[in-house]
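All protein chains but one are shown in place.
Let's turn to subunit A:
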Amino acid sequence: MYVAVKGGERAIDNAHAWLAEERRGDPDLPLMSVAQIRAQMTLAVNRVMAEGSLYDPDLAALAIRQARGDLIEAVFLIRAYRTTLPRLGASVPLDTGAMAVDRRVSATFKDLPGGQVLGPTFDYTHRLLDFAEAAAVDPAPLAQPDPAPLPHVTQILDRDGLIEPIAPDDSPAPDLTREPLELPACRALRLQALARGDEGFLLSLAYSTQRGYGRTHAFVGELRIGRVAVEMEIPELGFSIEIGEIELTECETVNQFKGSRLEPAQFTRGYGLVPGQSERKAIAMSLVDRALRWQELGEDFTGAPAQDAEFVLSHCDNIQATGFLEHIKLPHYVDFQAELELVRRLRADAHTALQEAAE
């Protein structure tokens, strides 16, 4: 005898208990500490901080462990926690020119003031599985670099009028997490959305511009990674004080020029800025930013996905995307039942019509 399905609550409790067991894995192995994840899975921690829009390596490391290493799930945990935090204010604009640089490379000039600094990069490693790494051999300690402020490459181009000037803008930055996204979105808002957007999505979009879908001929003018002081204006004091330091990756691209016989040619800019060391994402972001600027730069809309702000901004958030995608595994009995009835009725109608036609 059938009775209506019951037991959802017990099923959920059991599923959670099983999940906890799977998460812990083999109990004979020691539990990974949050500090270990933070120290040794830094790039995963950085990605979770960037897409979670919350700069806190300890929480990001905790989220990664809780999410069993599923980074989008970890981003989700961070976002849900971030929701509950008050917004205290906005910092004064970060001065990335004063960045204490770990890495700084330019693809447009062989040498430049401050030089090329490779820093801790995978770039010239041979991707050979390192069996010494498996044996966990500690590397020899290095001398700490002495960071000195370095001028931006685009400043050098700007001085000669070779790149489009960007007027300083003191209007308060919009906050995507406090106001609903309205379209068309200004560049600041677009960049904000890209900065917390999914790395994979931005990578593919940027790649598509390189393959002709909204081509912008980008050069990496400069890519820099390092720590920057965060300052806040304290109204009671009347001046700003440093409240901490965060690691950032900044990418400035130098792109296809605009100009005419009357207007001298100038390079144009694309910009990417991501919390933590997140080079791939910063470069991708700057390419997508540049592609999205087609209108203000008087270019044609070729229908390329990367040019379409509404398309890009509506689909770059992986928490929105994964939630909606996965919701289709929730029950849809009611809607399916309605469709079932409809299809049966349509089939019956067609059957009758066929019979009538045959007679």
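Assume contacts are C-beta pairs under 8 Å (C-beta built on N, C-alpha and C of every residue); 3 or more make two chains touch, one makes a residue touch a chain; residues count from 1.
Going forward, contacts and distances are computed from a predicted model.
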Q. UniProt names the one chain left off this complex as which of "Branched-chain amino acid ABC transporter permease", "Alpha-D-ribose 1-methylphosphonate 5-phosphate C-P lyase", "Nitrate reductase subunit beta" or "Phosphoribosylformylglycinamidine synthase subunit PurS"?
A. "Alpha-D-ribose 1-methylphosphonate 5-phosphate C-P lyase"
Q: Have a look at A:Arg79, A:Arg103 or A:Arg269 and name the one touching the chain we're not showing.
A: A:Arg79
Q) Going by the touch rule given at the top, which residues of subunit A touch the chain that is not shown? A) 1-2, 4-9, 11-12, 76, 79-80, 82-84, 86, 177-184, 310, 314, 319-320, 322-328, 330-335, 337-342, 345-346, 349
